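A single protein chain has been omitted from the complex, and every remaining protein chain is retained in its original position.
Order as written gives the chain letters A and B; numbering starts at 1 within each chain.
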Amino acid sequence: MNWDNREDVLVFVEQKEGGAVKVGLEALGPAQVLAGLTGGKVIGLVMGEDNAAAVDKVSVLCDEVISVEDENFKDGNNDALTYGLEKIVEKVNPAAILAGNTPLGRELTARLGKRLGLGSAQDVIDLKTEGDQILWTVPVYGGTVLNDIELKTLPLMATVRSGAFSKPEEKQKAEIVTETVEVPEEEIRSKVVDSVKEISEAVNLEEAKVIVTGGRGMGSKENYHLVEELADLLGGVVGATRPAIEDEWVSRDHQVGQSGKIVSPALYIACGVSGATQHVTGMTNSGYIVAINKDEDAPIFDVADVGIVGDVMKVIPVMIEEIKKRKEE
Amino acid sequence: MDILLCLKQVPDDSVEIYLKPGTEEVDLDNVTNVVNAFDTYALEMATRFKEAVGGEITAVSVGPEEARNAIKNSLAVGADKGYLISDPAFENADTLGRSEIIAAAIKQLEDERGKPFDVIFCGREATDRATGQFGPQLAETLGTGIICDLVDIEQTDEGIRGKQETEEGYHLVESVTPCVVTVNKPPYDPRYPTIKSKMAARKMKIPVLSAAELEGAEAGEPNVEIIKVYEPAKREAGIKIQEETVEDSAVKAVEMMAEAKVL
Partner (left out) sequence: MAYLISEEAKDLLEAVRDFCENEVKEQSKEYDKTGEWPKEIYDKAIDMQLQMLEIPEEYGGFGLSRVDVAALFEEMAKADAGFATTISASGLGTKPVLIAGSEDLKKRACDIIVDGGFGAFCLTEPGAGSDAGAGKTTAVKDGDEYVLNGRKCFITNGGVADFYCVTAMTDKSKGVKGMSMFFIEKDTPGLSVGKEEDKMGIRTSNTCDVVLEDVRIPASNLIGEEGQGFSIAMQTLDQARTWMGCIATGIAQRAMEEAIAYGKERVQFGKPILKNQALQFKIADMAIKIETARQMVAHSLTRMDEGLPFSKESAIAKCYASDIAMDVASEAIQMFGGYGYSREYPVEKLLRDAKIFQIFEGTNEVQRIVVANNTIGRF
């Protein structure tokens, strides 16, 4: 493949609350694969107000870190971040640009795509290299269909789905290059004037080993406590489907599925979940799936290792008792 | 506020879409086209915004003659004018191409009106490909501000202030106008048309803007090529337990989980 004298792979690693976002680190994985093809470096790009913690994380996962620190680059100031990314791309002249498929990752790549006339692959779940061809797998129609797409422009540009790739093995600390980017005032059209946290509890579905999810079949907010109890017992995290969130049984950061989190725990227990594609695409990579549903034809059973046909309100309490017994033994 | 609203028709997202067996062709035979769900939220938010601060909504859609329906529906619930941007030359436009075409249409309409649109609404993504590229790329093409993922909007002295949904809550973002905004699911549902507004919308003219009338509107060469279309590998279904009593089933399931060493 003709890389047009481009070598390095640039990965934009987003920050949240002073730390690197997990999917940003995961993007360094496929970046390594690409760098193997181009013969260049993987460069992690960190832009923010205070990059110390993120740079620390990124530096052991790539070949070089570029750190751009300025209060202009605080979370939410997307005009500045777009400008900063554009300037770094100009400087590095990369063969590929990767980011996590977060709202910010999507916006930055879209805007850069327009500025530089680039195509991009969004929400990539797999990267395949076949001979000279580089194929990006993206879901369409909510995940029931996949497309392998080829990008016709350089640098290649993509956002990757959370949980789809593993971050690379840690290695020796890479060189850290500090850059400054002055953002001209006229570049800034919109500004974050306030950030409000509505959800206080930290829900980490993506890194959970066990997830217990309740769906519409739980019936009510009161019944939902059973899901929480089972999750607690197993040291897991509570997940939810869209209907459970719309009925306000649990906050939206618990949502698993196409419009929520894509998860891959070792054990996934789906309680009263029918198994709509929008949900299933978010959990189908789990290690072991247990489903409880009173409708024996529920599609969730098509992906479950163990399916229990029965009323969740009767099944879960027995399961809780059984698991407690085993724990005591 | 002068508002422009971008609408797109997509295959009904309440239907699960698969390939025709043994082919790479997506089976859309029995799937009707509907207005993209996020665009319907954008329409509702734009309508509420107009009702609060005054002004007018102009709806546009790029697509074949059938896309006229999307515009007609918007005229029945809040839009005041509608234009169909349609030309065989636009058929294969990708997101970048579509943003160029709509930007050209917007410039054309602004010339005719003699004033710019203040806020340009679109959905955060289309439910078919869900790339979320269109809004930001339109803003870049027009050289305006952009705020993505809004769930609320209000007017300020210099422009607008919006609630941008984040994982933990929201950012309050202010922007000068003109500004493009993309809309996420707000805490309310889109309204239904009334019988009267639906009948009135039928009678409204929806002019067509074709390539000949739009300077600089080109679909361009797509930057992305689809090489392969397929369905994801299905996970094998395991065992379904349906013992005499629910209790027995639950006990057996826990046994199996223990055997699989996942407890």
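The rule is simple: a residue touches a chain if its C-beta (ideal position, glycine included) is under 8 Å from a C-beta of that chain, and two chains touch if they have at least 3 such contacts.
The model shown is predicted, which means the values in this text are computed figures rather than measured ones.
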Neighbouring shown chains of the undisplayed chain, as defined at the top: B
Residue in contact with the excluded chain [from B:48, B:107, B:185 or B:198]: B:198
Residues belonging to subunit B that touch the chain removed from view: 72, 76, 191-196, 198-199, 202
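Operating definition for what follows: only the chains that are shown with their structure count from here on.
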Of subunit B, residues touching subunit A in the complex: 11, 13, 16-19, 26, 94-96, 99, 127-137, 139-141, 144-149, 161, 164, 166-176, 179, 221-232, 234-235, 237-242, 246-247, 249-251, 253-254, 256-258, 260, 262-263
Subunit A to subunit B touching residues, read off their complex: 16, 76, 78-79, 103, 106-107, 109-111, 113-115, 117-123, 133, 135, 138-153, 189-199, 234, 253, 258, 266-267, 276-277, 281, 284, 287-290, 296, 301-311, 314-316, 318-319, 322-323, 326
